[in-house]
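Of the protein chains in this complex, one is absent; all others appear in place.
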Amino acid sequence: MQWVYLFTAIALLIGLFIILIRAVVGPTVYDVILATNAIGTKTIVFVTLLGYISGRPEFIDMAIIYALITFITTVAILKFAEKGRLD
Amino acid sequence: MHWNEIVTTVLLALGCVVSLTGSLGLLRMPDFYTRLHTSGKTDSLGQFLILIGLAFVTPDVLTCIKVVSVGMILMIAAPTATHAITKAAHLHDLRPWTRSDPGGEP
Partner (left out) sequence: MTSVVLIDTVLLLLVTVTAIAIIEVRNLYTSAMLTSVYSLLMALVWVNMHSMDVAFTEAAVGGGISTILLIGTLVHTAREEKPLKVRVHWKAAVVTALTGAALIYGTFDMPRFGDPKAPIHHFRVPEMMAQTVGFVNGTKGKQAPPEGFDARAYRSFNGAVTSVPDDPKDTAWRETSVLAQHGIIVPEVLGSHPQHAEAGHHLHPPDDFNGHVPNSVTSLLAAYRGYDTMFETTVIFTAGVSLIMLLRRPRREGQAQKSAPLLDQTILRVVSKMSIPFILLFGLYVITHGELGPGGGFQGGVVIACAFILYALIFGRPALYRVLPPPVIDMLTGLGVLVYSGTGAACLLLGGKFLDYSMLDTVSPGEGEALGMTLVEYGVGITVSMVMLNIFNQLAEEESR
């Protein structure tokens, strides 16, 4: 099973790298927001996967906090893009 | 290999393919809306497939519930975020790409 996890991890890392290029290149602000959000979701799965690779599935607590935090960050970034202010 | 490991392997492989496709689409597509089209859906589905696949090999019930709940949070949060980004872009008059008009900044 280790090999399956490892291949999935490598696939996710390649995906992360590709999205990172998009986040750096842009060109519009919304592209960067979209890429950041996609990196966030990929990270959540990656944390869970790391827990399984190292045999400690209780890492999943981390994944929950990631899911929530990524969502809130996206909303904040979006609000600033849309309204130009945070309150 | 036990049956649940086979299920996990299949689901993880599917998830990898879907999520890599989405990433590639995010890089290759010509404008924001088409990128959103590839990445928004695959982000939810690919990640959900991987998480559900992992849930099959989870030893204890509590962790299994947590894995499934992370999948559920993702299934709710990721489409919401994508929708909100799209709506914001649309409200800001970001023009979609066509053959004659390359689109771009509002």
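All chains are identified by letter, namely A and B, in their written order; residue positions are counted from 1 within each chain.
Operating definition for what follows: a contact is a pair of C-beta atoms (placed from the backbone, for glycine too) under 8 Å apart; a residue touches a chain by one contact, two chains touch by 3 or more.
Worth saying up front: this structure is predicted, and the values here are computed from it rather than measured.
Novice: The chain left out here touches which displayed chains?
Specialist: Looking at the complete complex, the unshown chain comes into contact with A, B.
Novice: Residues of chain B in contact with the chain that isn't shown?
Specialist: 76-77, 80, 83-84, 87-88
Novice: By the contact definition given up top, give the residues of chain A that touch the hidden chain.
Specialist: 2, 5-6, 9-10, 13, 16-17, 20, 23-24, 26, 29, 32-33, 36, 39-40, 43, 46-47, 50-51, 53-56, 58-59, 61-62, 64-66, 68-73, 75-77, 79-87
The definition used in the following text is that only the chains that are shown with their structure count from here on.
Novice: Just how far, in Å, is the C-alpha centre of chain B from the one of chain A?
Specialist: Averaging C-alpha atoms per chain gives centres 10 Å apart.
Novice: Can you list the residues on chain B that touch chain A in the complex?
Specialist: Contact set of chain B toward chain A: 5, 8-9, 12-13, 15-16, 19-20, 22-24, 26-27, 32, 35-36, 39-40, 43-44, 47, 50-51, 54, 57-60, 63, 66-67, 69-70, 73-74, 77-78, 80-82, 84-85, 88-89, 91-92, 94, 104-106.
Novice: Touching chain B in the complex: which residues of chain A?
Specialist: Chain A residues touching chain B: 1, 4-5, 7-8, 11-12, 14-16, 18-19, 21-22, 27-28, 30-31, 33-35, 37-38, 41-42, 44-45, 48-49, 52, 57-58, 60-61, 63-64, 67-68, 70-71, 74-75, 78, 81-82.
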